[in-house]
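Worksheet: one structure, shown below.
Removed: one protein chain of the complex. Kept in place: all other protein chains.
All chains are identified by letter, namely A and B, in their written order; residue positions are counted from 1 within each chain.
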Amino acid sequence: MKPLEAASRRPLEGGASFSLGNRLCRIIWAVAWLTLARWTPPPLHRWRCSVLRLFGARVAPTARVHASVSVWLPANLTIGPNALVGPGARLYNQGHITIGERAVISQGAYLCASSHDIRDPHFQLILKPIEIGDQCWVAADAFVGPGVTMADRSVLAARGVLFVNAQADGIYRGNPAELIKLRQLQV
Amino acid sequence: MKPLEAASRRPLEGGASFSLGNRLCRIIWAVAWLTLARWTPPPLHRWRCSVLRLFGARVAPTARVHASVSVWLPANLTIGPNALVGPGARLYNQGHITIGERAVISQGAYLCASSHDIRDPHFQLILKPIEIGDQCWVAADAFVGPGVTMADRSVLAARGVLFVNAQADGIYRGNPAELIKLRQLQV
Partner (left out) sequence: MKPLEAASRRPLEGGASFSLGNRLCRIIWAVAWLTLARWTPPPLHRWRCSVLRLFGARVAPTARVHASVSVWLPANLTIGPNALVGPGARLYNQGHITIGERAVISQGAYLCASSHDIRDPHFQLILKPIEIGDQCWVAADAFVGPGVTMADRSVLAARGVLFVNAQADGIYRGNPAELIKLRQLQV
């Protein structure tokens, strides 16, 4: 958890939470993804990974990122080898998001790496990085909250909403998601 | 909770739940929002609020409503000063929806102000207004159910699903959402 470094600090009066540079960068990024990647057919994963890297993401060449994925800012994104980010997944990486090797982020999943300070009357933004370990599975439509770390091989079931750290091999389900059993991964 | 005033009353056989006037009005509204607002860049909040007011909504000039918000019928909408309705929020206001001063409805949140009578074999629609108090926060992807009132400063966590009224300063989380603690808002 780290405080925001930017700007006018009165978001409820319309003040910007991010610097002008950040906002310009995101406009350019949005246009780039729309024109270079959004319409590309599913197999062109290598191309889309190159586009992400061009804008500052650290993405392994063997990662697969679908065309309908939304990324807030590529500079805040790290994706490992053979990881998969499915159709319609939202990587809301105002804070940094790291996705491990062979991890799977299924369709419609939502990783949200920021929150607001609800004690502050100005409702300041708070950035909280998310880390998804190797061989994790964030299933369809699931939600990973700000600051959450999922240890290697842990699983969040479909539509699960995770606000706590997941232990290695743990299978979590529900809203709020709870540990229901341990994964028996065959070697 | 009030019964519906309209139409043929056999929705399961395709009967319309709303009058012809209501349906025409909504077609015009959909076309208007698409052509006048849906494509506008984020900062044009004042313009989008004017469009909403033109179609009967009561919206403060300082409110901010993003372009990708969906509103079922502007005539059933009231939004207070400095309130914010974020990207992709759905205001399904078949019943009236009121959003208080400085309240924040985050991206992807869903306010659903109607239901169906599940005892009725014809499955009649039921309209149940929603009220969101001042300085409330409905966080990302959360759902506020039919007939729910959130008292001032209450919070519904991300992906929370609220079927009961929220008390003032209450923080609710989960599905179904439950009170987890009280908000300590600094003055």
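Please note the rule applied: a contact is a pair of C-beta atoms (placed from the backbone, for glycine too) under 8 Å apart; a residue touches a chain by one contact, two chains touch by 3 or more.
What you see is a predicted model; the values in this text were computed from it and never measured.
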Fill in: Which residue of B:33, B:143 or B:172 touches the chain not shown here
B:143
Discussion item. Just to verify: which one of B:63, B:77 or B:112 makes contact with the chain not shown?
Written reply: B:112
Worksheet entry | Contacts of chain B with the absent chain, listed as residue ranges | 12-14, 92, 110, 112, 115-116, 118-121, 123, 143, 145, 161, 163, 174-176
Discussion item. Even though one chain is hidden, which residues of chain A still touch it in the full complex?
Written reply: 45, 62, 64, 82, 84, 102, 104, 108, 137, 139-141, 155, 157-161, 171, 173-175, 183-187
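Rule of thumb we're sticking to: only the chains that are shown with their structure count from here on.
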Worksheet entry | Approximate Å spacing (C-alpha centroids) for the pair chain A, chain B | 27
